[in-house]
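Complex shown without one protein chain; remaining protein chains in place.
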Amino acid sequence: MIINVGIIGATGHTGEVLIELLLGHPNVKITRLYNSGKSGQGACVISDVFPKFKKRLDLVCIKPDWAQIKKDCDLVFLALPHTISMKFAPKLLSLGKRVVDLSADYRIKNPTIYEEFYKISHQDKANLKEAIYGLPELNRAKIKTAKLLANPGCYPTSAILGLAPLLAVNLVDTDSIIIDAKSGVSGAGKKLEKEYLFSEIQGDFRAYKVNVHQHSPEINQTLSKLAGKKISVVFVPHLLPIERGILATIYLKKAPGAKLKVGSVVELYKKFYKNEPFIRIKPDGIFPRIKDVVKTNFCDIGVKDFGKTIIVICAIDNLLKGASAQAVQNMNIMYKLPETAGLL
Amino acid sequence: MIINVGIIGATGHTGEVLIELLLGHPNVKITRLYNSGKSGQGACVISDVFPKFKKRLDLVCIKPDWAQIKKDCDLVFLALPHTISMKFAPKLLSLGKRVVDLSADYRIKNPTIYEEFYKISHQDKANLKEAIYGLPELNRAKIKTAKLLANPGCYPTSAILGLAPLLAVNLVDTDSIIIDAKSGVSGAGKKLEKEYLFSEIQGDFRAYKVNVHQHSPEINQTLSKLAGKKISVVFVPHLLPIERGILATIYLKKAPGAKLKVGSVVELYKKFYKNEPFIRIKPDGIFPRIKDVVKTNFCDIGVKDFGKTIIVICAIDNLLKGASAQAVQNMNIMYKLPETAGLL
Amino acid sequence: MIINVGIIGATGHTGEVLIELLLGHPNVKITRLYNSGKSGQGACVISDVFPKFKKRLDLVCIKPDWAQIKKDCDLVFLALPHTISMKFAPKLLSLGKRVVDLSADYRIKNPTIYEEFYKISHQDKANLKEAIYGLPELNRAKIKTAKLLANPGCYPTSAILGLAPLLAVNLVDTDSIIIDAKSGVSGAGKKLEKEYLFSEIQGDFRAYKVNVHQHSPEINQTLSKLAGKKISVVFVPHLLPIERGILATIYLKKAPGAKLKVGSVVELYKKFYKNEPFIRIKPDGIFPRIKDVVKTNFCDIGVKDFGKTIIVICAIDNLLKGASAQAVQNMNIMYKLPETAGLL
Partner (left out) sequence: MIINVGIIGATGHTGEVLIELLLGHPNVKITRLYNSGKSGQGACVISDVFPKFKKRLDLVCIKPDWAQIKKDCDLVFLALPHTISMKFAPKLLSLGKRVVDLSADYRIKNPTIYEEFYKISHQDKANLKEAIYGLPELNRAKIKTAKLLANPGCYPTSAILGLAPLLAVNLVDTDSIIIDAKSGVSGAGKKLEKEYLFSEIQGDFRAYKVNVHQHSPEINQTLSKLAGKKISVVFVPHLLPIERGILATIYLKKAPGAKLKVGSVVELYKKFYKNEPFIRIKPDGIFPRIKDVVKTNFCDIGVKDFGKTIIVICAIDNLLKGASAQAVQNMNIMYKLPETAGLL
């Protein structure tokens, strides 16, 4: 089976990584590449933008062309900045295309909260309701038939996968969750801002958007659903002087009187994720590192019970399990391909 | 005034940094350099070990020589690994020398806890009792007359300076303190272990000694004294792919019913540290970064009140405010020099 | 078609990279992994050595076992240190196995020169004569039927590919060649030596083995053959604070009276390499960078004619085109697979 794939936003960082992955996917043909349609953007050959694609993919990248898409694409990936995807998704859906959106536009169900964090009112509330949140480990059944898939954010992927097994068994004092997350610079895409210059990042480390990051509501929405009650985490992201990878260190108190039904939290995690091809649980007392997951779709998790406190550490590649590879994993599920196709 | 200074452990990483600082100090003459006295170590010229000192300091470094020390040194810095310092300090004190110990040997007052964390029973309990903990911002009066000064650890310096103002006014739920600390690699000295190879560190990030680090008891001892009750923090150190710097992100809940007497936590911190030459408090909503403190003796602190939770972020250079420069600051106090001499 | 592959030296750095590549190769099954047979090495699970292989390859790695190899392997890769491969190759050949040796043991045809640079007399002169030098762009015909393939060194690959088109048309003053090469740290494998610590490499840059590197004779041997006369280059390698990649800046004078028969040196290079899937020639005035070739088998080349002097700049991934991926490319040729199989 071959899926004909188009990418809108192919010249951005997420687009670049997505192309890299899809070039190695046995069931995908990249048929069309488009830019974001912003005025002033001309046509370009993708391998001129990214010379590393020379001799591998020399497609032209143009403004989105609906007639072409209609004819040449089964599925369209939106590798666009937040607030832009929702301009394209409705049209693509009306053409009968399946859509995987890598932006935040269809992740947050409550448009008021979306507006609060993304500073723009939602333009496509109808489809927002129908969009499926694409975290395979929690939502696989619905992903299979998704028309519009909202691919999760990088921080939320690490935080939610790290907490789900404990929340599922009501083991957590839900007022106590602290997520101290550290991300490589690629999380910011390739924004041309002074703070992302080599001379600013190299040798430095700092927190940013302390407890006000736009991924907080996405984390809270999913955790609340899992717990069956409103959760509001403390979430502090930090900027690492590396290109790729997130490590999230998660602290929580046990709920008063909570009891484990298996021997240890490590066993709990192993059981919860036992059929998952991309989740690896570390042995007791061992915690993950970023190096082991970089350039992979794996999420490595270490967890330890310290009595009153439990500490969970999660590592993912923010551009892969936290973005483009998870999008491919979702595509695999949507098309009933082996879930690991093109990803191992 | 000129202080004649000797360094034991001059060929180690802390020694190297200490030499660098003392070469620029207007009131110091480095008279003698010694290695740690381990069998097999021969005499060497310090600028052969560290070629960057060529044309600056070409002293010979030999095994400790008590007669020489007696004659040529007023003060001796011990830049030695833990468990070695306590072999040298008693002799130096008996010669009437003042001693600044950069190891952990005289920091922890309870020898049982020392033994638990450093895996050796304490060899010098007499002097342990008399040793002064050298955190100038909290202990300046005693430092002035110290004979044996225990220079604080790097993580404890950042954690304690970050928490002291809140503990001093009983604002903290003392069961809630979480310290998520991140340190550059130089914290590990220059140990020849696989995990410190460039290929292991570059592009990586990981936690280590999760909640079992040997700096925990030092942090707990000092915070407990400040709070007037037993405190046991959650402390997770991480390894950054940079050479220098610590950033500690500290989370705590307010004590029930606690009330600030000044307008904001930022004001509280500014007041608490108002005469301190090396503490800089960030404006509300701004947090420190490692770059601003690297190669300095400053401790930059940002703090914000989020209602139930307060977040404090502290940045220091682990080799300077966290080790050698703090040792020089202590020396300045001990000799009634301007506290910033050689440090600004 | 499936090739059953064994790897001897699987726990080293080259072995690790080779496994990574072969896991993604559609025509390869890794059947057996062996360590180097050094006494003291026990059996281990490869994913315990490299946790990143968990859930991907959990084979046991043991001492070389000839009966097993005879039964289970078509081809054996030797991912061993120099001087060790020549102990294993004869036995493997006698079992009728094809061998790809990634060490230097079968590259240098003159055993006297081998001994001079590798400080050991050659142990297998019989097979040395028959070994095929595996640089596909120059030697494809012979590689097809190779029994014992000597996979080229990383620096030689970049230097020879950079110079071949000019030498082939006698354009070079052969006394004038200077190769100023810069390599990432992985070129040194994962040696546990002080000079490869993060604290030594990060922020540093230096030359090493200035004009005495063991890759010089390999470069000279191949260039001399191409030119039809003895060539002795000036070769200075340097150590970059990055993990992967070589950039070689090559300077040469034109031979007196030499004339180009095509319009420009860029055209010459394009023509020379026109059917090569892994060589990319930059447009005139553009030079390659390491980023574009990292994690690929490509060799990017920029060349410019400055009148008397020609400057050529070549970039490869030292672990891929400079080692493991070139070995896979050679395997593909040996088994008449598409040359790019598993590599694009």
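Which chain is which? They are A, B and C, in the order written, and residues in each are numbered from 1.
The rule is simple: a residue touches a chain if its C-beta (ideal position, glycine included) is under 8 Å from a C-beta of that chain, and two chains touch if they have at least 3 such contacts.
Keep in mind it's a predicted model, so treat the numbers as computed, not measured.
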Visible chains that the absent chain touches, using the contact criterion stated earlier: A, B, C
Residue of B:Arg98, B:Arg206 or B:Arg280 in touch with the missing chain, whole complex considered: B:Arg280
From C:Lys55, C:Lys190, C:Lys225 or C:Arg289, residue that would touch the chain that is not displayed: C:Arg289
Touch with the omitted chain, as defined above, among C:Lys182, C:Arg280 or C:Lys321: C:Lys182
Among B:Lys253, B:Lys291, B:Lys304 or B:Lys321, the residue in touch with the chain that has been omitted: B:Lys291
Chain B residues touching the omitted chain (full complex): 23-24, 51-52, 54-56, 203, 277, 280, 291-293, 295-296, 298, 300, 344
Sites on chain C contacted by the missing partner chain, in the whole complex: 175, 178, 180, 182, 200, 202-208, 210-211, 234, 236, 238, 240-245, 247, 249, 251, 287-291, 294, 304, 306, 309, 311, 313, 315
Contact footprint on chain A, counting only the chain that is left out: 13, 185-186, 190, 192-194, 196-203, 241-243
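In this text, only the chains that are shown with their structure count from here on.
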From chain A, the most remote chain by mean C-alpha position: B
Copies chain C and chain A - interface residue numbers shared by over half, same or different: same
Most centrally placed chain - per-chain CA mean versus overall CA mean: A
Chain centre separation in whole Å, for chain C relative to chain B (CA means): 47
Distance from the mean Cα position of chain C to that of chain A, given in whole angstrom: 37
Interface hub residues of chain C, defined as touching at least two other chains: 203
